[in-house]
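Note that this complex is displayed minus one protein chain, with the remaining chains in position.
Right after this comes chain A.
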Amino acid sequence: MGCASSVPDRTTRGPSGLNPVSEGASDAKNLKVKLVLLGDSGVGKSCIVLRFVRGQFDPTSKVTVGASFLSQTIALQDSTTVKFEIWDTAGQERYAALAPLYYRGAAVAVIVYDITSPESFTKAQYWVKELQKHGSPDIVMALVGNKADLQDRREVPAEEGIEYAEKNGMFYIETSAKTADNINQLFEEIAKRLQRPDSS
């Protein structure tokens, strides 16, 4: 990495805040998208990301501060690739006011709740409304019920999630970061739903 690239011309950055400086911009074959994870604290946002990006699961809870940034590229069956630039936001209340900083300009929002916690489902609905009001108009939204391995402690029925997701034009999936169940499927499904630049 040369010196020149360390100080990018600040005028090249758009008004949309935390969006990638356009290096190797998306083309029809190789998409690069900004994805933001939102949801109550403790629902497992960071665990989902770490499972997806590093294939790891750490049962000790590490509270996210502000937001963590990770990226991961996946290859689809049609030989295209999608590079996810993931903003894993902190679920704490004090960061709620700062969320626009992270979701502005995001093409994908993954809203996570914990199937054992009705409060976290309520919080998820708050985030859906917030994004409908202030997010990008064509944002792809996924509603994720995490901790699916804890079936015996389930308090939010899958039907409730499905119904809410359908009403709001989202897709719904239940995952377990602990067992890795449906984690890759979540991101593959998102990739399929992304709007492609016109490939001519």
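We take it that contacts are C-beta pairs under 8 Å (C-beta built on N, C-alpha and C of every residue); 3 or more make two chains touch, one makes a residue touch a chain; residues count from 1.
In the analysis below, contacts and distances are computed from a predicted model.
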| item | value |
| --- | --- |
| Undepicted complex member, UniProt protein name, chosen from "DNA replication complex GINS protein PSF2", "Vacuolar fusion protein MON1 homolog", "Similar to Anaphase-promoting complex subunit cut9 acc. no. P41889" or "dolichyl-diphosphooligosaccharide--protein glycotransferase" | "Vacuolar fusion protein MON1 homolog" |
| From A:Ser46, A:Thr116, A:Asn146 or A:Ser176, residue that would touch the chain that is not displayed | A:Ser46 |
| Hidden partner interface residues of chain A, rising order | 1, 3, 5-8, 10, 13, 17-21, 41, 46, 50, 60, 62-70, 88, 90, 92-95, 98, 101 |
